[in-house]
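With one protein chain removed, the remaining protein chains of the complex are shown where they sit.
Chain lettering (A and B) follows the sequence in which the chains are written, and residue indices restart at 1 in each chain.
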Amino acid sequence: MRDFDFQTAASSAAEPAATVLAVNNLTIALPAGADRPHAVRHVSLDVRQGEIVCLLGESGSGKSVIAQAVMGLLPASLKAVDGGIELLGEDVLTASPDRIRQLRGEKMAMVFQEPMTALNPIMRCGAQVDEMLAQHSRAGVGERRRRILEIFAHVRLPEPERIYASYPHQLSGGQRQRIVIAMALILKPSLLICDEPTTALDVTTQAEILKLIRELQTESGTAVLFITHDFGVVAEIADRVVVLRLGDMIEQGAKLQVLQQPREPYTRMLLAAVPALVPRTRPPVEKAYPLLDACGIGKTYVTGSWPARKRKVQAAIDVSLMVHPGETVGIVGESGSGKSTVARCIARLIEPSAGDIFANGRSVAKARGRALYPFRRGVQVVFQDPYRSLDPRQTVGASIVEGPLNFGVPYAQAWQRAEELMTLVRLRPDALNRYPSEFSGGQRQRISIARALACEPKVLIADEAVSALDVSVQAQILELLDDIQQRLRIGILFITHDLRVASQICDRVIVMRRGEIVEEGAIQDVFLAPRHEYTRALLAAAPGRDFAFGAA
Amino acid sequence: MSDDHDPMTLAAPGAILANLEVVPAIRSRTPLWRRVLRNWSVRLGCGALLLLIFVAVAAPWLGTIDPTAMDPSSANLLPGVRAEFSDLSGATFQHFFLMGTDSLGRDIWSRVVYGARVSLSVGISVAVLALTFGALVGVAAGYFRRLDDILMRAMDSLMAIPSILFAITLMALWRPTLVTVIVAITIPEIPRVARLVRSIVLTIREEPYIEAAISLATPTVKILWRHILPNAIAPLIVQGTYVCASAILVEAILSFLGVGLPPDIPTWGNVMADGRMQFNQYPQTVLFPGVFLALTVLAVNILGDGLRDTLDPKFNKRGS
Partner (left out) sequence: MPFFLFRRVLSTAPVLVIVALIVFMILRLTPGDPAAALVGDNGTSADIARIHASLGLDRPLPVQFVKWTGQLLQGNLGDSYYMKQPVTRLIAQRIAPTLSLSALTLVITLLLAVPLGVIAASRHGGWLDRMLMGLSVMGFSVPSFVVGYILIWAVALHAKLLPVQGYASLSAGIGPWLTHLILPAITLSIVYLALIARVTRAAVAEALTEDYIRTARAKGISEARVLIRHALANAAVPIVTVIGIGVGLLIGGVVVTETVYAIPGLGQLTVDAVLARDFPLIQGITLFFSFVYVLINLLVDMSYLLLDPRIRY
């Protein structure tokens, strides 16, 4: 695969392809009061026919703003103050709104990040694509329907006729994204802009969509501007890469050159932060006694009320696991695998329908209310969304001492512990009087960790705790968790959908699918020699799997 | 946690502190109360309301006479007339009738000014009572799933009875006093507040920080008081102003229809009811109190809009 890429790059260098998109020295100003004066500053890049240019950056890098500027979808508060954008030689920054509307769909099209909300929920899918065709072409009703069904088949949607008549909520995320892609490509535009189109999808679906985009693009020679924050995706499909940071262009070049011989320190730092897919070697864990022992956990949801028949949804079926001191057990799976359900059952945020949970020799599966307090002391949770896990109306210090106060620790002692913990998570203790809104995402996640540790737990359950963070911040948090685990010998139950993260931090891993355990074992065994075909499929779908990240 | 695993003993304090992250200083954010007061709607509404409160409190000193004093000989004087007024005890004096008199010779200006007292006390009392009871019901329904169904059915049923009809029905049975009027107007207002609070509680209940509080073993009452209620205060205050405006209107309507406070107590509705029959020739009895009523309700509504825009833009879709 590596050689193949190299050859296409070499052959396309022989005859320079036409430039479809040219961004010249573009500067877009932010409204007054923002944390910096410009969303993007002096950015120049171009995309030629038949190539995929990846625009890579972390959050706040301004990559989406560039895409919006090209499509003429900038919000009114953002204005281009310098530079220009040319699409097939035509200036789009100064074009009239009518001209831009004409260009959209015919010459340039965009695919957005969230497929679940990208389609009008009360209009049939076929009608939504039809609307666009009717606007831009003069084909009749029958002809339009034929073309839509044709492209639906082309993007590998099963039963195009049924999909034509369906409403978006009846389809999966992957199917919806295919419809959006179909809608974008039906008029054969010269430029396709993809703004993180696979970030919200499962890794297997992501692999399919990436493959689809690559195929369609090769077929019709469309120029693609692909925006992402994921180096794996870049490794998978890019021809050239442009790296952005806080509105400035840091580096650009051919993919292999940027990924293997980056010039700038920022790019090097980013590359080093990407966890390798190959598991790290970790110190051995002594399996003396389990801190947490879950046996046969099951959770069944019953939906539907009279007179409709009741439907049972089994979110988790017969899941058993153990966590020992100093051990990190990972649960990996895609959406709907039940991993979060299991985590919340074990954390006793919900009650399991079957099975039992033992902590400290006591059974807690059916316990409620006050009976759970000793359990809660020993088992704490760190949640996924750092922006919503802290009460915005309480100071950070109040959030951290809440737990100890509930367990009867005197206030002065609890506060002192809070200060120590802030230091442990590498934040200044005097920030305890600040409110969550004054911290960044990564800092808030550290505060959440401190809050969990304040109760002096023996087990920490991290439910997708790093999924919402940038890759550089993610690396810091993972390192912090590792550090804490070494010092305090706590057990960690780590839920994630990201195989690289699991490789970085887990000793044992459990692979789940549709509520059941598919495979489990030491992480080296599972990842390097997977036995179950689903595990193999998961590993094969991880983007950039052939690329050795994180090494060096 | 045994001592040799205590994190603080494992590292030299100085080295650690030097490497700690500094939280960036907050950009100067205007404190909430200042943002609220800068809003034009808030200023306008608040100013008008304060003016009205002043008028109501200072009624005896604003060129008024006894609002219940009748003088048939001075009936139906036009506004702006200076005339003699002789009350029932026989005393006579000169008085400037700013707004004229009604059919029984009572000074309209005095009745309007004293009427402000009734309107304001009704408006504010109803708002406070409806908010309190509505919040209790709303929190119970929103947080405890088992109570939700039965409480919301009760609230839906209460909402099904048009509020004015409900108030009229109650007033037809009870003795018309200030207290009964307040209660009659409050009861139909409770369901709307309850619905609003319930929807807020339902939203907040889904937030991860509530789950975090549960996992920290925070008792339910404390969760409600410290985490949920503070987030509901802002929309509640906004809704309170709308309830106040609505209550003032309903009281006026009740009086106008003849089922509010007794006709001798001056309320804006009563004054307008008096003037109904002779509206064609002497419109002042209806128009003056009507304008006062409209401006008062307008001021409170504008205040509510201003508060809504500044206090909690997230929740401004609900209610209204």
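Keep in mind that, in the parts below, a residue touches a chain if its C-beta (ideal position, glycine included) is under 8 Å from a C-beta of that chain, and two chains touch if they have at least 3 such contacts.
Predicted, not measured: the structure shown is a model, and the values here were computed from it.
Asker: Of the chains you can see, which ones touch the chain that is left out?
Answerer: A, B
Asker: Specify the residue from the set B:56, B:127 or B:245 that touches the hidden chain.
Answerer: In the full complex, the listed residue that touches the missing chain is B:245.
Asker: Of the listed residues B:170, B:247 or B:265, which contacts the missing chain in the full complex?
Answerer: B:170
Asker: May I ask which residue of A:66, A:119 or A:542 touches the chain that does not appear here?
Answerer: Reading the full complex, the residue touching the unseen chain is A:119.
Asker: Please output the residues of chain B touching the missing chain, sorted low to high.
Answerer: 153-154, 156-166, 168-174, 245, 249, 252-253, 256-259, 272, 279-280, 283, 286-287, 290-291, 293-294, 297-298, 300-302, 305, 316-317, 320
Asker: What does the interface between chain A and the hidden chain look like in terms of residue numbers?
Answerer: Residue positions of chain A that touch the missing chain: 71, 73, 100-106, 109-110, 112, 114, 117-123, 131-132, 135-136, 167, 169, 180, 183, 305-308.
Everything that follows uses one rule, which is that only the chains that are shown with their structure count from here on.
Asker: If you average the CA atoms of chain A and of chain B, how many Å lie between those two points?
Answerer: Measuring from centre to centre gives 47 Å for this pair.
Asker: Inside the complex, what are the residues of chain A that reach chain B?
Answerer: Residues of chain A touching chain B: 33, 35, 347-349, 372-373, 376-377, 380-381, 383-385, 388-391, 393-394, 399, 402-403, 406-407, 420, 423-424, 426-428, 431, 434, 438-439, 443, 448, 451, 455-456, 487-489.
Asker: Taking the complex as given, what residues does chain B use to touch chain A?
Answerer: 1, 5, 7-8, 10, 16-17, 19-24, 26-27, 207-209, 211-219, 226-227, 230-231
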